[in-house]
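Heads up, the thing below is written out as structure tokens.
All protein chains of the complex are present and in place, except for one that has been dropped.
For clarity, chains are labelled A and B in written order, and residue numbers in each chain start from 1.
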Amino acid sequence: MINLPVFEYARPRTLEEACALLAEGGASVVAGGTDLLPNMKRRQVEPRLLVSLRGLSDLSELREQDGGLAVGAGVTLAALASHPAVCEGYPALARAAELVSSPQIRSAATVGGNLCVDTRCTYYDLSESWRQSIGFCLKLGADTCRLASGGDRCWAVSSSDLAPVAVAYDARVRLVSAAGERVVDCFDLYRDDGAAYLGLAPGEILTELLLPPPAGLRVTYRKVRRRGSIDFPILGVAAGVRLDDDGRCTDARLVLGAVASAPRRVRQAEEALEGSRLEPEAIEAAADAATLVARPMDNSDLTPGYRKRRVRVEVSRAFAELAGSP
Amino acid sequence: MTASLLLALLVNGERRELAVPAHRTLLEVLREDLDLTGTKHGCELGECGACTVLLDGEPHLACLTLAADAEGREVRTVEGLADGSSLHPLQSAFMELGAAQCGYCTPGMLLSGAALLERNPSPTLEETKEALSGNLCRCTGYVKILDAVALAAERMREGEQ
Partner (left out) sequence: MSHAVVGKPLPKVDAFDKVTGRARYTDDLKLPRMLAGKILRSPRPHARIVRIDPAPALALPGVRAVLTGRDLPIRYGILPVSQDEHALALEKVCYAGEPVAAVAADDVETAERALGLIEVEYEDLPPVMSPAEALAEGAPQIHEDGKPGNVHRVAALEFGDVEAGFAAADHVREDLFYFGGNTHAAMEEHAVLASWDEARLTVWSSTQVPHYLQRALSRVLELPPSRIRVVVPTLGGGFGAKSDPFPHELVAGKLAIVTGRPVKITLSREEVFYCHRGRHPVQMRVRTGFTRDGLITAMDFDSVLDGGAFGSFGAASTLYTGALQTTTYRVPAYRFKGLRVFTNKPPCGPKRGHGTPQPRFALECHLDKVAEELGLDPVELRRRNLVEPFSKTVNHLRITSCGLAECVERVVEASGFERKHGRLPRGRGVGFAVSAYISGAGLPIYANEMPQSEVQVKVDRGGGVTVYSMATDIGQGSSSVLRTFTAEILGLEPEDVAVVTADTDLTPIDLGSYSSRVTFMAGNAAVAAAERMRDLVLGAVAEERGLQRDRLVLRGGRVFEEGEPEGGLSWQEAVEVASAARGPLVAAGGYKPPELAGPFKGSGVGPSPAYSFTAAVVELSCDPETGEIEPEEVWIAHDIGRSVNPLLVEGQIEGSVYMALGEALMEEHAFRDGVHRGPSLVDYKTLTTLEMPPVHSIIVETIDPEGPFGAKEVGQGALLPVIPAVANALADAVGVRIDEVPITPDKVMKALRELERGGPGRVGPKEIPQFEFREPVRVEPPEGPGPWTGPVRA
């Protein structure tokens, strides 16, 4: 049995209380625990204090707001996937949630947890003794990346299924700390640095995912992995379009997951589609643009070359699906 | 070692009070403190489903649940699946169809199956596969397990009528 490292535990009753505890430093929030606890068992993180969010029932609420939806960070992926308002207005988000790992993980894992899920790397996501055997890595314990020799940046992969979809829906997130709160674009939550992949200030908690009204934006999500469960994405494609009455694309979204340390928005692909009627040529141009920017590394499953080529297939299929369905 | 937390857990309908260190998982508490060793472990990292238990009726991984976070929720393990001396229909079906070979994944499978049948009395094969997709088995190829869930569902529906 792998035991957890020793820590203290607090279950605050209010968000203020939680923020105050986090402000002391060395603390980590725990909600579903499905990302944090394995990381702790592998001694990737060893917080002094775990602040459980289970006492904050507000965080598990999902409500309509300004024509859109405000999803509490504590809403579980299972709840998100089956919520009528989500299935109705943001089906790709429900789909992405449904595709995360296994049913057991989804009944515990939360929206906030998946948006903040740790970046992954096959040189990193193993026990401490395993990491010791390779001399540790840039993400933790060493000053070079094992993947790119002499590399001075961490290439661990963004592995959230919700993030690309949330970005495609132009979602924002609410961040709260003892110092106050702010709302930022979901896209700006992420940094393309596997080690410091989140733009969260110390002590800050992600409390809400804010989805604007879809206003005709249709999004789809495609996920590539080796098996249908207990697996992380090795490619995620969130694609979206708004079409005018003429069937012309006025607005496109393409966000790739699992090809970089942050969700990768492909503006060139979006531009290639805007103004088109999603004809095969336009889709092909978008797929080309996406393939160009995707730089999968040899730190995930299957070969990087395969994953790069797969981007073209999945992007094409995503937009073809959007073109084919009203 | 930090001070222990005093916890009151509701396990299989019994209220259990105990003092455990904060870093104890529900899996460890069930197996080591409460001697409920029916809940198994195959990885302790959330990758196999052997430790599946029900929290408020939903399947959860005991290895990734802090014991402290199980407070206030109804915990159900394989030991609590039978109603007294009468087995849960899933248990009978697993026995009759040979769905347990080495038996190590069986408790987790039963609980994932029980959660499924609780919310969906007539699951399709695809729905059953989806519901059990977080439970790895190396013996059976899942065939008899899926058959057993279907048989139990049928009997439970008949029992309702």
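Assume a residue touches a chain if its C-beta (ideal position, glycine included) is under 8 Å from a C-beta of that chain, and two chains touch if they have at least 3 such contacts.
Model, not experiment: these values are computed from the prediction.
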item	value
Partner chains on view for the chain not depicted	A, B
Residue among A:11, A:54, A:139 or A:310 that touches the chain left out of view	A:310
Sites on chain A contacted by the missing partner chain, in the whole complex	1-3, 6, 122, 125-127, 129-130, 132-134, 146, 224, 226-232, 301-303, 305-306, 309-310, 313
Touching residues on chain B - with respect to the absent chain	1, 31, 35-45, 47-48, 50, 77-79, 81-82, 87, 90-92, 94-98, 100-107, 110, 128-130, 132-146
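Please note the rule applied: only the chains that are shown with their structure count from here on.
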item	value
Between chain B and chain A, distance of the C-alpha-averaged centres to the nearest whole Å	29
Sites on chain A touched by chain B in the complex	1-9, 11, 30, 32-34, 37-38, 41-42, 50, 52, 54, 78, 101-105, 107-108, 228-230
Interface residues, chain B side, partner chain A - complex	1-2, 5, 21-25, 27-28, 41, 44-49, 52, 55, 58-61, 63-66, 68-69, 112, 130-131, 133-136
